[in-house]
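Quick one: this structure, given as structure tokens, is what I'll be asking you about.
Here the complex is missing one protein chain, while the rest keep their positions.
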Amino acid sequence: MKGLFYPRTPSGKASIVPPVPWHYSGELITFEYRTDPAVIAALLPEGFEPAREDPGAVAAIWADWQSCSDTGGEITDPVRGQYKEMFFVVRCLFQGQPYSRCIYIWVDKEFAMLRGQHQGYPKKLGSIHMSRPAYVGRGGPHLAPGQRFGVSLAAFDRRLAEGVLTLGDPCERPGFVNALPMAHNRWLPAIETDGTDSLNEVVTMSSFDVTLGRCFRGEFELTLYDSPVEELLAIAPREKIAAYWHEVGASWRAGRTLARRNLA
Amino acid sequence: MKGLFYPRTPSGKASIVPPVPWHYSGELITFEYRTDPAVIAALLPEGFEPAREDPGAVAAIWADWQSCSDTGGEITDPVRGQYKEMFFVVRCLFQGQPYSRCIYIWVDKEFAMLRGQHQGYPKKLGSIHMSRPAYVGRGGPHLAPGQRFGVSLAAFDRRLAEGVLTLGDPCERPGFVNALPMAHNRWLPAIETDGTDSLNEVVTMSSFDVTLGRCFRGEFELTLYDSPVEELLAIAPREKIAAYWHEVGASWRAGRTLARRNLA
Amino acid sequence: MKGLFYPRTPSGKASIVPPVPWHYSGELITFEYRTDPAVIAALLPEGFEPAREDPGAVAAIWADWQSCSDTGGEITDPVRGQYKEMFFVVRCLFQGQPYSRCIYIWVDKEFAMLRGQHQGYPKKLGSIHMSRPAYVGRGGPHLAPGQRFGVSLAAFDRRLAEGVLTLGDPCERPGFVNALPMAHNRWLPAIETDGTDSLNEVVTMSSFDVTLGRCFRGEFELTLYDSPVEELLAIAPREKIAAYWHEVGASWRAGRTLARRNLA
Partner (left out) sequence: MKGLFYPRTPSGKASIVPPVPWHYSGELITFEYRTDPAVIAALLPEGFEPAREDPGAVAAIWADWQSCSDTGGEITDPVRGQYKEMFFVVRCLFQGQPYSRCIYIWVDKEFAMLRGQHQGYPKKLGSIHMSRPAYVGRGGPHLAPGQRFGVSLAAFDRRLAEGVLTLGDPCERPGFVNALPMAHNRWLPAIETDGTDSLNEVVTMSSFDVTLGRCFRGEFELTLYDSPVEELLAIAPREKIAAYWHEVGASWRAGRTLARRNLA
């Protein structure tokens, strides 16, 4: 039976995600800020510790992706490869090593949601918008100082976050909060639904063939909103650090299990 | 840390699904038919056997659900409780016992997708439509003999299935294919993505407080279409069995693990 | 060339709306309240006067429709017939006669938007949700006193309105604000886009074969929100009048022109 996730079939054709490796090309807008370090610490599960330096640092990131598998079939049928993503990243320690960790994330396609689950990203669905560079005309922002890029996130018909990036000068790298290997938990609650887990893994992963494209620094405004099923007000900005627009290309094949606790 | 799936937080407020129990009220349209039994047998994973009688029997089911948790908050904010679903069910044997098993399923909301993953349903997202009863006027079908109800399923901007139910007389029960306890696999591929699984469970479950509402027999037409990422033509109808419209109310709290194989 | 609106073709098959008559079956939730009469008066165009009695009365209405043309093709392909709608209605006088008038309206399908434009409804697109009656189970509200139905409206990823109806006893009619023949303007700005109109008509219309189904009175909560492209806070409730859940069936074939002013 073939198929990474499900449904598994003799051919694997119907699998919700194609075989690895997965290739990504995207544009990202990153807002780095500081929030209450105690709130971040409380979001880290057993075995994790807060980052030693700047433990309240958060990256709020919007991304506009194109992605494909080795067949490239998703490139010529872009409804199966394009998606947008908004996520919050913090830093932490696990087994003494520093990692980045995604605490909240939304995407707008189901295949991206399942690829993310495999990697331990806590993906929900949302409606995500971000300006992209215009190369001619006045309908969108150009990649030039002073130009303004907008971003927004909504779920269940409520706006959860919105912001504006005002572009500054080119720079080398898009911040430090999302710059480490990721460390995520992959939880599967037991079907007995009694508070136990069938599996609880800590996994880490990095991409390969990472190419940074154009990168600009900037300034930002960010507003977070409440919802009956979100906790974003608790991680609202207390102090701004920096903002970035940048391009990235990367591929992903596999991660590594750092710890595994089975129920049985 | 609270939260059934993710994200897990100290309060659990942001969890993608609310705590069990979950309550459901829905209208379903079921088309039962026979397809090639060898195709169904090939879709059963290790440890499963085809049903002894009528092993090619399939139920194609459209459902229009309202659902909520014990708080009832989803009832007064229906964007968080309503969803539609289309699924294919077959029967099988596991450890000598007969079960129903969902082989393919689509829903149109993410919370339904994750509740389904917990239960081992191989849920994808799709666009699902079905007529609902009209009680006055000519805009929709009434619950009366000869009235016609339409159904459709699409994913990635391609129509995958469509059909028409022509209502007949009231009856007692909505078919036999989806009438047994479910037996599903819950697979979690290892993050090493090397073809091994971190977890492979066979789970079973039933609802409680099941109430059957109105139920009608009928006749049906069903057409399945191809897609680069589906295998529905392989389970196309060879012979029709029966069709039904019915209502059901049910609650769900937990299942039971029948078998578990860990990687570690 | 056939086709009511566009595109017009020799066959008319591709027309965005099918030929009249159009048939509707729906469930509606109505909240009647009083707002500032001066705001309502200021929303009435030239030739209109406020209602003599209770000129600040507003009906905020959510509707869940199934609709079709004489062919009934939309019933068996429900993606082309089902839609939801949220609208605000006031009363007014034109040429000394009393009318109902829709001041704001959102639908979630384009065919409904164009049928509405023909009738002078100022239709935008939105995301609309409303509870519907459950007949078994606990997943949704039943048609019984004390049961709670939720409604919401969003556009451009912002929630614009939400409310809760608590059902009371059966009653005869669903309020008075939306009970008169409608009087709407149909404006077409000149392509010169210089502030002049190519056409400015006042039209009136009523449905035929109207059937009222079940009808219940109730109590309600309603909250309106702001947006960069809406003016709902200006018509927020000052005093509640009544709330209703009811069913209606109706057909529509034509209206009548009350006044027409051409540019040429």
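Each chain carries a letter (A, B and C) given by its place in the written order, and its residues are counted from 1.
Keep this in mind: a contact is a pair of C-beta atoms (placed from the backbone, for glycine too) under 8 Å apart; a residue touches a chain by one contact, two chains touch by 3 or more.
On a predicted model such as this, the values are computed, not experimentally measured, just so you know.
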Displayed chains contacting the withheld chain: A, B, C
Touching residue (missing chain; options C:Met113, C:Val177 or C:Leu224): C:Met113
Residue touching the undisplayed chain, where the options are B:Ser152, B:Asn178, B:Thr204 or B:Ser251: B:Ser152
Given C:Gly72, C:Pro98, C:Gly168 or C:Pro189, the one touching the chain that is not displayed: C:Pro189
Residues from chain B at the interface with the omitted partner, ascending: 127, 129, 152, 154, 157-159
Residues in chain C touching the chain absent from view: 1, 4-11, 13-16, 20, 42-43, 45-46, 73, 77, 79-80, 103-104, 109-110, 113, 118-120, 122, 124-125, 156-157, 185-194, 198-199, 201, 203, 205, 228-231, 253-257, 260, 262-264
Sites on chain A contacted by the missing partner chain, in the whole complex: 23-26, 65-68, 72, 75-79, 81-82, 127, 129-132, 134-141, 148-152, 162, 164, 209, 211-214, 247-251
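Simple rule for what comes next: only the chains that are shown with their structure count from here on.
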Shared interface numbering between chain B and chain A [over half = same, under half = different]: same
Intercentroid distance (Cα basis), chain C paired with chain B, Å: 35
For chain A paired with chain C, centre-to-centre distance based on mean C-alpha positions, whole Å: 40
Chain A and chain B: spacing of chain centres that average the CA atoms, whole Å: 30
Where chain A touches two or more other chains at once, by residue number: 157
